[in-house]
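Starting off with a structure, shown below.
Up next is subunit A:
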Amino acid sequence: MSQERDHKRKKRMFVRTAILVVLAAAIIYTIITNVTATGDIVEVGDTAPDFVLTDMDGNAHKLSDYRGEGVFLNFWGTWCGPCKREMPYMEEMYKEFEQKGVHVLAVNIAESDFKVKSFADTYGLTFPIVIDKTNSVRDAYNIRPLPTTFLVGPDGKVKKIIKQEMTGDQIREHMESIMPS
Partner candidate 1 sequence: MTLVSLSGYLLFIAFIAYLVGTLLFGGAVKGSKNEASASNKRWGKAGITVTIIGFIAHLGYFITRWMASGHAPVSNMFEFTTAFGMMLVGASILFYFLYKSSAIGLFALPIAVIILGYAAMFPKDIQPLIPALQSYWLTIHVITAAIGESILAISAVAGLIYLLKNVDLTKRSKGRTWLEVVMYTLILVVGFIVVSAGFGASGYEAKFTYVDKNDKPAEIVYHNPPLFGMNQYELQTEGAMEPLAEMPPIINAKTLTTFVWSIITGTIIYLLIRLITRKRVAALLQPLAKKANLQLMDEIGYRSVLIGFPVFSLGALVFAMIWAHEAWSRFWGWDPKEVWALITWLFYAAYLHLRLSRGWEGRKSAWLAVIGFAIIMFNLVAVNLVIAGLHSYA
Partner candidate 2 sequence: MSSIKCECGHVNPEGTDICQNCGRPLSAEEKEKRLADMRYDGAAIRSMTHKRSIVDKVWNFFSSVKIGVSIIIAILVAAAIGTFLPQVFYVPAANEAQAAQYYEEHYGTFGKIYNALGLSDLYGSWWFMALVGLLGISLVVVSLDRGIPLYKSLKNQRTARHPSFMKRQRLFGEGKVADPDAVMAKAKEKLKEERYRIKEEDGAILAEKGRWSRWGPYVNHAGLIIFLLGVMLRALPGFYVDESMWIREGETLAVKGAPGLFIENKGFSYEVYSKDNAKEVFGEAIDRVGTVASKYQTDVALYKQPENALPGSTEKEYVKDYSIVVNKPLKYEGYSIFQMDFKLDELKSMTFALENKETEKPVGELTIDLANPEKEYDLGNGSKVRILDYYPDFSGFEDGEPQSATPIPNNPAFLFKMFTPEKPEGETSFVAIRQTLEPLGENEYRMAFQNADTRNVSGLTIRKDKTIPIISLGGLIFLLGVAQSSYFNHRRFWIRRTEDGKLLVAGHTNKNWVALKRELDKAAEYAGLPKYSDQRDPEEAIDANTEGDSKA
């Protein structure tokens, strides 16, 4: 009799503990994901979503074609002040790192060809600039502030996401970090 009761008690204890733990875990998980939600679709460590866009000279650029080398993926707009300021540094570093296996790909968000061309001419930019006319690449990366830069490593994974203006030194550091070894 007492053994049976003991067994019952243990079972009860187990059931209650299980229910409470499951409920508490589910609730805590929900709260944490809700409170810490950033809205980012692509996070550091994820494989950078592949895309294909055409540059000003009509060449198609597919992100996965750069696999094995680093990609400095910059989202920008002609009207955005910080973009204007960091572009010359990017150009400088592009020239230095292109041969070392780090490519620059600048994705303009849905502006006119005219505007992008005149911008590139004004600042003497030579790295490939592509225009995301339908916003589909912007949406795939869920870009909000401009500029936003993704550092994509040789393995195709996102190494870092920078949501602000960068100095020349920072750009150099970032490019070094994704140089193929």
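Selection rule: all candidates are chains of the complex that A comes from, given by their letters.
Here is the rule we use: a residue touches a chain if its C-beta (ideal position, glycine included) is under 8 Å from a C-beta of that chain, and two chains touch if they have at least 3 such contacts; residues count from 1.
Note that the structure is a prediction, hence the values are computed from the model and not measured.
K.L.:
So which of these touches subunit A in the complex, 1 or 2?
P.N.:
2
K.L.:
Quick one: which bits of subunit A touch candidate 2 in the complex? Just the residue numbers, please.
P.N.:
Subunit A residues touching candidate 2: 5, 9, 12-13, 16-17, 19-20, 23-24, 26-27, 29-31, 33-35, 37, 49-53, 62, 77-79, 109-115, 117-118, 122, 130, 132, 134-137, 139-140.
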